[in-house]
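A short write-up of the structure that comes next.
For this depiction, one protein chain was excluded, whereas all remaining protein chains were kept in their positions.
Per-chain residue numbering starts at 1, and chain names A and B are given in the order in which the chains are listed.
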Amino acid sequence: MKLLKDIKALVEGLQIAGKHLGRHAITIQYPEERWTMPERSRGIVVLLSDKETGELNCTACLLCEKACPTAAIRIDAPRNPETKKRELKSFTVDNGLCCFCGLCEEACNFSAIKMATKYEFSAEHKEELVWDIKKLQEVGRDVPYVDTRKKKSPAAKPSVPKDTPPKSEKKEHEKKSQPGEDKGKANGPEGLTTSDQPEGEKKPNDKKGQS
Amino acid sequence: MVELPTEEFVVNMGPQHPATHGVARLILTLDGEKIVKIEPVIGYLHRAIEKVCENRTYAQCIPIIDRFEYVTAMSCNYAFSLAAEKLAGIEVPERAEYLRVIMLELNRIASHLLFYGVTAMDIGAVTPFLYGLRERELIVDLFEMTCGQRLTYSYNRIGGVSRDIPKEFIPQTHEAIKIIGAKLSDYEGLLNENPIWLARTRGIGVLPKETAIAYGVSGPVLRASGVQYDIRRNDPYSIYDRFDFDIPVRYHGDCYDRYLLRLDEIRQSIRIITQALDGLPGGEIRAKVSPNFKPPPGEVYSRIENSRGEMGIYLVSDGTKKPLRVKARGSSYNHFEVLPQFGTNLLVADIVAIFATLDIIVPEIDR
Partner (left out) sequence: MTGKPVLFIELYGLFHWLYEKLQATGLSQAWVNIITYTALGLAIFTLLALVALFLVWWERKISAHVQQRFGPMRHGWHGWYQTVMDAIKLLQKEDILVDTRDRLVFFWAPVICFVAAFSAYVVMPWGKGLIVADLNIGILYIMAITTFTVISLLMAGWGSNNKYALLGGMRSAAQMVSYEVPLVASVLVVVIFVGSLSMVDIVKAQSGLVFNWYIFRIPFGPIAFLTYVTAATAEANRTPFDIPEAEQELVAGYNIEYSGMKFAMFFLAEFINLFTVSAIAATLFLGGWNGWAFIPSWLWFLVKTLGMVLLLMLFRWTYPRLRVDQLMEFAWKFLVPVTFANLIVAGVFRYLGWYW
């Protein structure tokens, strides 16, 4: 009879809701407990420094500035007339404009810029969201990263012009041999270890929005 | 016997309202409780995405197009990449196609779970909202593990995907879809046979087949009105023709059918994901695309089956590295327009139910 069916459905609904009363909650109490963010989590932009010398990895190639869709990165890097290389004068990231897309990280060849997993950077005034090179480097000091630069002195790198298809292809072929071992398997070749970085970083070199 | 004069009054279900998902505005003319006229007003969420894209390179457009319909951001990225790849004739590697399909279907499940929660909440039952979101967390965690973001992924690139999946992805995905498949029976037990739910959704908001086709309605709304049309079958893109899945169709066209259909679609998506995970090949994840990507001049319209309906990107290129025109077609625009057609036997509460089951997302309307 329809009435009994209705009552049964109502009681079943109550049971489903009621059985959750005994279960533990799935939420955590922020800020006392914090979630560990996955490694690839795209948080704020930071500038990475060399692990030994502590200097910035950035070579002022301006690739990230060109890759950013919201013009959040502003770099002032005039060319030194004698050495013909760019020298980094100022590097600002406006976190208010940043859309956390990660294109800058993909564009960089020198492991200089990264989206760290930090996400707590509120400020009381809009101007405080604009971070200069000092703050970017300071926040980036304890961010783990994989150094993908060639083992030469950093100063040599900037002379490489912006789009160099042959070199990047070669790098790609090198990198492809790594995943090639696991080609047949269904699993991705990467784990969530530091070998994670190179796959993503190398590929975009020739596809990113360089203008 | 004196007839008391009554007059209609105009109520604004304004841009800020708990039941319109986002900033959509409806001007209702009420006669007592019955609705006499509905007038939808749009434009409150216009962000000029299409114009902004005209000044960005193709790769920079991807995060911008993400925001076009942020609940299913994977589909937005994918539609744009598909358009650019069609224009330039790029062939996408196998592994990338499989990964794209897995992500698209996971996104579809996440969107339908959100639909379930929000619809239940609009009709009054608040608890299913939390249950739907709890399951959606599993999927969103998978996305965060792979591409780093939980809502606006920017995962696809022209020619493939940006990053390969980490090694925890596959076991965790299997786990997630197993849990979601099991919880579906919980959701159905909570609402499907509930007499209050049936009274609120069965027979309400019937959309006849002809009206649906005339207004360009697509997706689950169309299929609930009896038209068996799914772009994945009728106009296949990517590698959907390799997978074995059904297209659920229902014939009443009321709110209840639209709700049931989306739950069925979750099951079909789970089937597709399982097949895709089993058949995932190795290989590259991105085709070689030049850094200054300049597709040949021309125009292309690429359309995909979003969880809401047909999502299309019409791309016009003039040979430079920035697109000449990007037009995004969202299905919610047509669904919002079809609201006045639902007949005059409605109460305010019915409009809320219809609005919820049409699964209208306002950024798609206003772009």
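As a convention for this text, a contact is a pair of C-beta atoms (placed from the backbone, for glycine too) under 8 Å apart; a residue touches a chain by one contact, two chains touch by 3 or more.
Computed from a prediction, not measured in an experiment: that's the story for all the values here.
J.: From the list A:29, A:53 or A:122, pick the residue that touches the absent chain.
T.: Once the missing chain is taken into account, the touching residue is A:29.
J.: Among B:199, B:214 or B:324, single out the residue that touches the unshown chain.
T.: B:199
J.: Could you please point out the subunit B residues that touch the chain left off the display?
T.: 9, 11, 17-19, 33, 120-127, 130-131, 134, 190-191, 194, 196-197, 199-200, 347-350, 352
J.: Since one chain has been left out of the picture, which residues of subunit A touch it in the full complex?
T.: The missing chain touches subunit A at positions 10, 13-14, 16-18, 20-21, 23-27, 29.
As a working rule, only the chains that are shown with their structure count from here on.
J.: In angstrom, rounded to a whole number, how far apart do the mean CA points of subunit A and subunit B lie?
T.: Result: the chain centres lie 27 Å from each other.
J.: Within their complex, state which residues of subunit B touch subunit A.
T.: Answer in residue numbers: 56-64, 66, 127, 134, 137, 141, 144-149, 152, 154, 157-159, 162-170, 186, 189-191, 193-195, 277-286, 288-293, 321.
J.: Mind pulling up the subunit A residues that touch subunit B in the complex?
T.: Interface residues on subunit A, with respect to subunit B: 5-6, 8-10, 12-13, 16-17, 26, 37-38, 40-42, 67-69, 99-103, 106, 115, 163, 165, 169, 172, 176, 179, 182-192, 196, 199-200, 203-211.
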